[in-house]
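The full complex has more chains than appear here; those shown keep their coordinates.
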Amino acid sequence: MIYMDHAATAPVRKEVLEAMEPYFTKYFGNPSTFYTVGREAKKAMEESREKVAELIGANPEEIIFTTGGTQSDNIAIKGIVLKNKNKGNHIITSQIEHPAVIETCKYLEKNGFEVTYLPVYEEGIIKIEDLKEAITDKTILITIMHVNNEIGTIQPIAEIGKIAKENKIKFHTDAVQSVGKIPVDVNELNVDLLSMSGHKIYGPKGIGALYIRKRTRLEPILHGGGQEKDLNPGTENVSGIVGLGKACEIAKEELEYNQKYLTKLRDMLIEGILSNIEESYLNGDLINKVPGTANFHFVGIEGEGLVLLLDGKGIAASTGSACSSKKLEASHVLKAIGLEDVDSHGSLRLTLGSENTEEEVTKVIQATEEAVKRLRSMSSIWNQ
Amino acid sequence: MYTDKVMDHFQNPRNVGEIEDADGIGEVGNPTCGDMMTIYIKVKDDKIDDIKFKTFGCGAAIATSSMITELAKGKTVDDAYAISRNDVAEALNGLPDVKMHCSNLAADALQAAIDNYRSKNS
C-alpha cells in the first residue's frame, strides 16, 4: 500500500507502540491511586506531559490531556465562552475550520452567541483587515486554525494573536494539522489555547492535548472525578498519553528533516501532476502551506471514483467530493476558496508522511494520470 | 507522592510510644478529621530529654510526628517551641500541598506539650 492520506490519520510508529505497551499490562495502575503501580502510571503521565509541552514551547502545567482534537476544540471553545458570557457573546472564526470548531460554533449560535466566519479568499488565508473589522466590544473569543486539513494553508496565527492580545480577547487555535509538521511555539504564536491530536503525528487515536495558558480560566463541559484539572474527568488513558508523549518527542527530533523532505516530495508531486495531467489545478495557496499537503482538482471527473480507482492500485488518498461524504455536501473548504461545486467534485487530496518515498510519488503521479484519463473517457462533461 | 524521607519516617517511625511520667503532654487534632496526635515530653536541665508520640492519621501525620520528635530531642525547650511546620516539612524534603496541615499538627502538638509542661512548672 502507498498511504498518502496523512491528514486523515497516520500509522502509529514502532517506537511509539513499544513505549506504550508496558502501560497496558505491567504499569497498568490507575494514576489516581497512590500505591506503586498507580504511581508508576502517574509518573509516566507527567513525563509525557513534559514532552508534549516541550514540542510547543509550553510549561507542563499548561497542558491537559484530552481524547483528541475534537474534544480539545470543544473544551477550549465552550470553556472560554461559557466562562466569559457575562463579558460578551461574540466569537470570531474562519470559514474553513474543521467541523469540531464549526459545529461547536453553530451550536453556540443556537444558544445565544454570535459568530463571525471570516472569509479566506482564493488563497485560503484570512485577511488581517477583515479580522480587525470583525472585532467588537462583545468579542470574547477568536478561534482560527493554524493549518487547514484539506488544503494545508497556514494562517497568520502570530499576527492574529497580537491583535487578540491588544484587544484583550482570548485566542484559541486548532493546531491539529500543524503541531509536529511545522514549528509551533505557543509564545511566538501568541495563543491562549491550542488544540492538538495524537493520531496525526504517528501517535495513537483517541488521545490529544490542549494547551491552556497560565491563568486562563475555562468552564468545564464534562463532569466527574476531577482529572486533568477538572476539564477532562475520567480514568486517564495512560498508554495513550505515553504514546502521545513519545510521538511528540520523535516529532521534535525529526521536525527539521521532515519539513525539508516532505516539501521536496510534495513539490515533486505537484510538478508531476500539474505537468502530466491537462486541466489539473492546485487548490489553495502554494507558498503558505504545510510541507506534506497537496490538493488538486481535475476538470470533468468526480473524486469518489478517483479515490476508488487509486485504492484499486493500492493507493490511499482522499477527496473533498460531496459524493464521498455522508451528507452529500461538497467540502466547505473548497467552497470557501471559491471553487465551483463542479470543480470541487473533481478534487483529490494527497498528504505525505515521512515514510513516503520518491518512488511512491512517481507511482502516484502515474496512477493518478491513468485514473483521471479513464474517468474522463467515460465522463459526460469531458470533451477533448 | 511522598519523598523517600517521609516514607522512611512513616515506615520506621522514631520515638513511638508514651512516657508514663511525662513532664508535658500535648494532644491535638480530632479523630473525626482523621487526625489525632499526642506528644509526650520529658524535660531535664531545660532541655527535651525524652520525647514520644502516638498518632492516628495518614502517612504524613505519622512521618511528621516522627520527624518532630527527632528535631526536638536535645533542644532547649524554647528552641523546641520555635520549630515551625515548615521546619518539619523541610526536614522531610517536602510534603504534598494537601498534606501541609499534617506538619502543622505536629508542631502544634509539640507546642501543646511544652505549654502543658510550662503551666505545671511556673
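When the chains are written out, they are named A and B in that same order, and each has its own residue count from 1.
Simple rule for what comes next: a contact is a pair of C-beta atoms (placed from the backbone, for glycine too) under 8 Å apart; a residue touches a chain by one contact, two chains touch by 3 or more.
Owing to the predicted nature of the structure, the values given are computational and were not obtained by experimental measurement.
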item: Copies of each displayed chain within the entire complex, written as a formula; value: A x2, B x1
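Everything that follows uses one rule, which is that only the chains that are shown with their structure count from here on.
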item: Mean-CA-position distance for chain B and chain A (Å); value: 56
